[in-house]
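I have placed the structure first, in the form of structure tokens, so that the comments after it can refer back to it.
Below, a portion of the complex is reproduced, with chain positions unchanged.
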Amino acid sequence: SIQPANDGPTGELTHIRLPMGYIPNVQYAPFYAAVEKGFFEEYGIELEFDYSYETDGVALVGANELQFSLVSGEQVPIARAQGLPIVYVMAWYEKYPVALVSKTEQNVKTPQDLAGKRVALPGPFGANYVGLRALLGEVGLQESDIIMESVGFNQVEVLATDTTEVIVGYSANEPIQLKAQGYDLDLILVSDYLDLVSNGIITNEKTLAEDPELVERFVSAALKGIQFAVENPEEAFQFCFKYIEGLEDADQDVQFEVLQASMELYQTDPYGYSHPEAWENMQGVLLQMGLMKKEIDLEEAYTNEFSQ
Amino acid sequence: MKDFGVGIRKIGFLVLSILAGLFLWQMFTTFSQIPSFIFPKPIEVWDRLIIVLQDGSLMKHALITLQEVLFGLMLGLSAAIITGYFLAKSRIVERVLSPYIVASQSIPIVAIAPLLVIWLGPGIFSKILTSALIVFFPVLVNTVVGLKSVPRELYDLMRSLQANTWQRIIKLEIPAAMPVFLGGLRIGATLSVIGAVVGEFVGADKGLGFLVNVGRGLYDTALVFVAVFTIVLLSLGLYGSVIFIENRLLSWQKRNGD
Amino acid sequence: MNSANNHPLLEVKDLGVTFTDDKGSLQALNQISFSVDREQFICVVGPSGSGKSTLIRVLAGLLAPTSGEVVLDGIPINEPRQGVGIVFQKANLMPWRSVLRNITLPLEINHVPQNEANERASELIELVGLTGFEDWLPHDLSGGMLQRVAIARSLIQDPDLLLLDEPFGALDALTREKMGAELLRIWRVRKKTVIMITHDISEAVFLADRVLAISPQPGNLRLDLEINLERPRQEDDRFSPEFVVYTQQLRDAIR
């Protein structure tokens, strides 16, 4: 396997633009750390963050306009089913990050308690919806057993104002913001009930076939960042300030908590590894939901070749 | 006979125009390097269209959006006409309200999305509002400009005939301001669709905007195109209606222009 | 306005109008005083820019005087009044209305049923010689035809007081004479009061009981001339010595 060049960058750096899927955020601390600590440079990569919409990243990688993207797990089977030649090459999260959040007075402790509740999510698409449906299916509930409300990305606001009873969100984001506002919450984590493929790095088949060495360099650097962040959360957090506008002025405790909560979801042993059963589960859920019309060959969808 | 001939010719132009578009599209997808999940071929979109037509889902979403658009258009129009009238008539009202009106135009909807959801719920109302909001301004401005273009001599005439306010509005101001006003309506009608669709993007589980979101989420670009075309069709339909009204109401001006 | 009493119908007292804008001010009318009896036919002559149209606008209640007062039928004018028909110097037609609908506009405003309105209009359309042009739009008419539409419109309500600002300005000599004769007939039969601006002195003398001559800038009333020619007047009267004298007097007044 490829070793970092000992004496720093020798030749030209490969420029990589990485779609992050969201705006600058502390959850990306491992990547910021990897850049700041020079890991990417060590592997001959000059990294540029791109905060466009998630699906853009998948499409652009699929079209070989870009080599890599950071995506949410369910996107990979969905996109491959549509013929996008993308391959998942590195798991960043082990646990599916979606959670159902409610104020404690609602008494929603288990998925069964959801029956008859008003559940708000951005809309019937994306990771939140997949997480919700997976959870409901796991405990034998139907979508019609709950009252689903599409509120856009305003879950925090609608829960805070009791416009709804339960929200679906990322466990490392919405609940922490709400707790910071002083609300007492119950969380139901999807990952407690079912293993699903979670966020990671994709590339496309062409890059994988023609330049596997680039993929290896990229994944290695990223993994080094993750490892660094896990071992030095405080320091990783400090790196965020350079990348996230307005972080100095935000509530830093909350933000640090966001980082810690995401770290609980990381895939650490081994770094970058994605579990085959999580893939099977994901495919099953997506097929059942009708988000995929036909089964795909999961072997082509991901590889653990680069995990460490 | 004559009118009929003109109608045929108009439709001929439309068909020609559409065929030319289809041809360019086919050429483009054939010769460019862009994969079809980013830019599908006409035939793929056609197949997808047949499917959503047969299962009725396109119709369902289109009707929802149409409903939002029509209500939004009505709301935006009424608000714009009434406000426009007072703005054109009173300097003070104009000075006090203008900044707020301009402000209301430039506030990005996503920025106030939480408030919309909290106040109006996740249903159809927030979409009607976003549609109305975007319709409002062009119609307002053209109402004001149109009213200001009413010849002063005709005001004198109406005054001398002791027309009351209502008659002055109906018999003078409305017909005289109509050409410019209808220009505003053209803009407003077209924008109303995009307003409703944007409202749906922010958060919805039905409507054509939602369908675009679904298509994007599933990398089903053909579906995205089907939804977009339906949106465009809706716009064209509304635009066509305005043109139809123009042809009716402004025939006196047409003769002049031609 | 039908109250029969013996004070004059219209009294203009020390009327002054000054237009002011950023470039300064212009006195259009200065200290104009005259009065008009019921059923009089008054003509106003004066050079271009002397304030004739301005006077008509004040009498119509469309323009508030800067000084002085205008009393119509005992009540000071400050807004347009019922029973007054106006022909503006510009035809002032609505381009989106046909000849017929332009003429019936005043009736529409007074909620006269359309049938009746059309009937009354068709008489007037004949009178002004526009039969066959009922459905035409103003754009397609000649200058004189437009003016005739405006005249018909001013007559349709059978007003007691007619204010006419060069109603025959765009008419040819013959139509002009014919319309003048018609106007005289209407005036006599229907017992109207007429105040008419004209730039044709001979026309003024031929038509009017009294001719007012206005001098320019500021518009002063130079001459208030009673025309004592017997009625009905004949075309030949134009060559009578009195006629020539009146004409000469007016010419001199506005020179």
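Letters are used for the chains, namely A, B and C, taken in the order the chains are written, and counting of residues starts over at 1 for each.
As a convention for this text, contacts are C-beta pairs under 8 Å (C-beta built on N, C-alpha and C of every residue); 3 or more make two chains touch, one makes a residue touch a chain.
Remember, predicted model here, so these are calculated numbers, not experimental data.
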If every copy in the structure file is counted, the formula becomes A x1, B x2, C x2
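Please note the rule applied: only the chains that are shown with their structure count from here on.
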Innermost chain, taking as reference the mean of every protein Cα atom displayed: B
Where the CA atoms of chain A average out and where those of chain C average out, how many Å apart are those spots? 85
Report the inter-chain centroid distance for chain B and chain C in whole angstrom, where each centroid is the mean of the CA atoms. 49
Note the residues in chain B that touch 2 or more other chains, in rising order. none
Parts of chain A lying in touch with chain B, wherever the complex brings them together: 55, 58-59, 62-63, 78-79, 82-84, 120, 122-126, 148-154, 156-158, 161, 163, 291
Mind pulling up the chain C residues that touch chain B in the complex? 57, 60-62, 79-82, 84, 86, 88, 90, 92, 94-96, 105-106, 108-109, 137, 139-140
Within the complex, which stretch of chain B touches chain A? 34-35, 37-38, 113-115, 117-118, 121-122, 202-205, 210, 213-214, 216-221
